[in-house]
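Yeah, one chain of the complex is gone here, protein chain that is, but the others are all in their spots.
Note that the chains are named A, B and C in the order they appear, and that numbering of residues resets to 1 at the start of each chain.
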Amino acid sequence: MASSEAETVGFIGLGNMGAHMARNVLKSGRKVVAFDVNPSALDDLSKSGASQGASPAEVAAAATTIITMLPSNPHVLKVYLDATTGVLAGAKSGSLLIDCSTCEPAVSQQVAAAAKESGSTYVDAPVSGGTIGAEQATLTFMVGAPSEASFKQTEDLLQHLGKKVVYCGDVGMGQGAKLCNNLVLGISMAAVCEGHALGSRLGLDPKVLADILNTSSGRCWSSDTYNPCPGVMEGVPSARGYTGGFACDLMAKDLGLAAAAANSAKPRLGLPMGGLALQLYTLMGQHGSGGKDFSALFQFLSQEPKA
Amino acid sequence: MASSEAETVGFIGLGNMGAHMARNVLKSGRKVVAFDVNPSALDDLSKSGASQGASPAEVAAAATTIITMLPSNPHVLKVYLDATTGVLAGAKSGSLLIDCSTCEPAVSQQVAAAAKESGSTYVDAPVSGGTIGAEQATLTFMVGAPSEASFKQTEDLLQHLGKKVVYCGDVGMGQGAKLCNNLVLGISMAAVCEGHALGSRLGLDPKVLADILNTSSGRCWSSDTYNPCPGVMEGVPSARGYTGGFACDLMAKDLGLAAAAANSAKPRLGLPMGGLALQLYTLMGQHGSGGKDFSALFQFLSQEPKA
Amino acid sequence: MASSEAETVGFIGLGNMGAHMARNVLKSGRKVVAFDVNPSALDDLSKSGASQGASPAEVAAAATTIITMLPSNPHVLKVYLDATTGVLAGAKSGSLLIDCSTCEPAVSQQVAAAAKESGSTYVDAPVSGGTIGAEQATLTFMVGAPSEASFKQTEDLLQHLGKKVVYCGDVGMGQGAKLCNNLVLGISMAAVCEGHALGSRLGLDPKVLADILNTSSGRCWSSDTYNPCPGVMEGVPSARGYTGGFACDLMAKDLGLAAAAANSAKPRLGLPMGGLALQLYTLMGQHGSGGKDFSALFQFLSQEPKA
Partner (left out) sequence: MASSEAETVGFIGLGNMGAHMARNVLKSGRKVVAFDVNPSALDDLSKSGASQGASPAEVAAAATTIITMLPSNPHVLKVYLDATTGVLAGAKSGSLLIDCSTCEPAVSQQVAAAAKESGSTYVDAPVSGGTIGAEQATLTFMVGAPSEASFKQTEDLLQHLGKKVVYCGDVGMGQGAKLCNNLVLGISMAAVCEGHALGSRLGLDPKVLADILNTSSGRCWSSDTYNPCPGVMEGVPSARGYTGGFACDLMAKDLGLAAAAANSAKPRLGLPMGGLALQLYTLMGQHGSGGKDFSALFQFLSQEPKA
């Protein structure tokens, strides 16, 4: 196995997710050299035993395995490709670069090509599971890697940060899998919201309807595990005013990435339902619910008229 | 139990579904007196031992339990309410009228009110399961009944025609449950179609994507039991050119009923995603795929451009 | 010409529109015998010189030309077809029945067929122009009539109630024309709203954008006559907080009728954009803007996120 005693891992991006993940690398017995644009995030991690690099390039120069956890497309491009401060400007030949950010598959593929030219291996490994999953090391990683060997090497490390590491295919396919899953999720949640909204308008008991859906062809994760209609289930966002969970704004961000990927696919692909779902979650944000769990779409759609 | 030896059941509507269902009533040991506007359908059933009535009213006069299986709203209104030939014109006081047609909840409620005035009990009991379910007595019935007693009486009979009889609430709620389930189904199938369409455009292996969906938050009946992407599952319509199964035209019919119910609800309810799904299945019919299974939406959406 | 000195016209339906219209019949020198379910509306009109009938049937018995102005489908069916109190129960052979209500074309055609059987002529003549047009006799009537002669006879009377009487074809085509126009209006208003919303987000001056649209291929009545973006035009609802004008709820009602007509057309017709516009105006009603002018869609769509 690739993980030696006292291996050093570079970690770039210490936000809500990344800080927890970097701590779990430390807990696995590895050393960490870290970088973030926010000095206080860096200092916090240093208290847990990490050392600091002055730039992505310096971090890359200090380790042969690097993890990045960044907000979106432009950050990934800058952190990896900046001519003087970027990861590739500092990486040793043969390094493994594990990018846990969510971005467009084409961006991952662009960085991977540049990494290959400079002698390193880039894999995309976006996550699901939220900040709780990051803290408790129960994340799921969807990995796109150029070879089974590079996947195995990635898995050896990421197993300490999550409970599931799935091999999705070549570079970019981790992002593809995440975007496709969240596309299906965003639409099927809307399906369940509209079903419950209609049921309630017709006078159908929500628990009865949920039972029928969950034993019939309408069954979805959004109906049997995360039901959006208050009163049907305990322990889900709909039972606590749509707090916690996965915010509308984040769902809109992922659906926006899916729409962009479809729009720039060759040949171009239309996503009529996904496009409409994006609009609905976006409208919710415009009308004050962007920070609520995305299952609050039930509330938005079933709202009775106000004067 | 309510079923006596040699009980007589009236049966009106001997189409693709009704003929099988009436035969299953006969198999349960009951006598059947039947009516259909198509004489040859009636003659066929007579060969299995049923007797014939000259009109819905005559059938109603010859039995105290009546089952109807009709195409849609206008047929239900005419068969029950016609002043001279309708069921209510002939029904004995205390009769149980079981309507297995799919129609708008408000239509069921209108007929139920008229039945109550004339001393009978009407329950709505729409089905899922298709012609194979009708033949093999494996249908699911969703029942709206004015009392638990009338539901029990309905269940005693319908258990011989299907494997599941679900109590959904008061009259109209059987229709409501069916429309809500099919609304969720029509949208969540579209979700899975778009997810697989995007996955394929991005180069993701369909089986890998299905595995990810089915173990994640994108899981739906449409992904794990009835996957629309050819090559993912055996024994489903997508594995045989989208033949068999549940036709696009029928999905469009049910989504049209759901849209109409939402549009005339008080207060009016919008169903943006259901409305768009209705349009897509309707467009498929306009462009030659109305008779294909509704999972052919995958094919319609992922189609590569033609010159 | 049909209009004699002292001709008597029956008038049924004295709501916000009908009361004004009936007064304009009186002003044209004709006598009016009227009916409304609301006694005080009837008494008000009596003060202007109208006499009263006790039911639609009585009104019909007292005149050979009848105008009706009713809210929607069910009212039209009841007022004309009720076996004892309906117009057809009282109408003299050879009467002209002018229905100014907005309803589905198929409803007009059903009533027309019944009228023909009982020896009368029914024409549909829905209006545009609102309560101000009704008061000032500047309405537009869109007329569906079974013959040019019946259209001319209708026009002779309606010219006193409006400024334009358009012959649209056979019975039902008046409704058809109105629904089609409002379908185009509802969607093209949404087009202009989204165009201005995007322009504003990009930093484009709204007046410059309106000038460009109005001299280019984006030109619409909704951009050059009724612009929804505050600051572009004077004297329109967007210049006064979206008060006055044509309410969202009424636009949703008309789009709902268009959707129902398309859904029950043979063969079924899909209206994807009209369906989505219906959902948006409906959502506006659910979120408190149902009584605002429909151009308030600009405000709903361009809203900046609230916390």
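One rule holds in what follows: a contact is a pair of C-beta atoms (placed from the backbone, for glycine too) under 8 Å apart; a residue touches a chain by one contact, two chains touch by 3 or more.
These numbers were taken from a predicted model, which means no experiment stands behind them.
Enquirer: Which of these, C:A50, C:A137, C:I187 or C:V236, touches the one chain of the complex that we don't see?
Expert: C:I187
Enquirer: Taking the entire complex into account, which one of C:T85, C:T140 or C:Q159 touches the absent chain?
Expert: Considering the complete complex, C:T140 is the one touching the chain left out.
Enquirer: Using the document's definition of touch, tell me which of C:P105, C:G133, C:G256 or C:G290 contacts the absent chain.
Expert: Only one listed residue reaches the unshown chain, and that is C:P105.
Enquirer: Touching the absent chain in the whole complex: find that residue among C:P146, C:G169 or C:G291.
Expert: If we include the chain that is not displayed, C:G169 is the one touching it.
Enquirer: For subunit A, which positions touch the chain that isn't shown here?
Expert: 252, 256, 259-260, 263, 267-272, 275-276, 278-279, 282-283, 285-286
Enquirer: Since one chain has been left out of the picture, which residues of subunit C touch it in the full complex?
Expert: That gives, for subunit C, the contact residues 105, 128, 140, 142, 166, 168-170, 172-173, 176-177, 179-188, 190-192, 194-199, 201-205, 208-209, 211-213, 216-223, 225-226, 258, 261-262, 265, 267-274, 276-277, 280, 301-302, 304-305.
Enquirer: What does the interface between subunit B and the hidden chain look like in terms of residue numbers?
Expert: Given the touch definition above, subunit B has residues 276, 283, 285-288, 290-291, 301, 303-307 touching the missing chain.
Throughout what follows, only the chains that are shown with their structure count from here on.
Enquirer: As a quick test, compute the distance in whole Å between the mean CA positions of subunit A and subunit C.
Expert: Subunit A and subunit C have C-alpha centres separated by 51 Å.
Enquirer: Centroid of subunit B to centroid of subunit C, CA atoms only: how many Å?
Expert: Between these chains, centre-to-centre, one finds 37 Å.
Enquirer: When you check subunit C against every other chain, which residues touch at least two of them?
Expert: If we look for residues of subunit C contacting two or more partner chains, we find 276, 283, 285-286.
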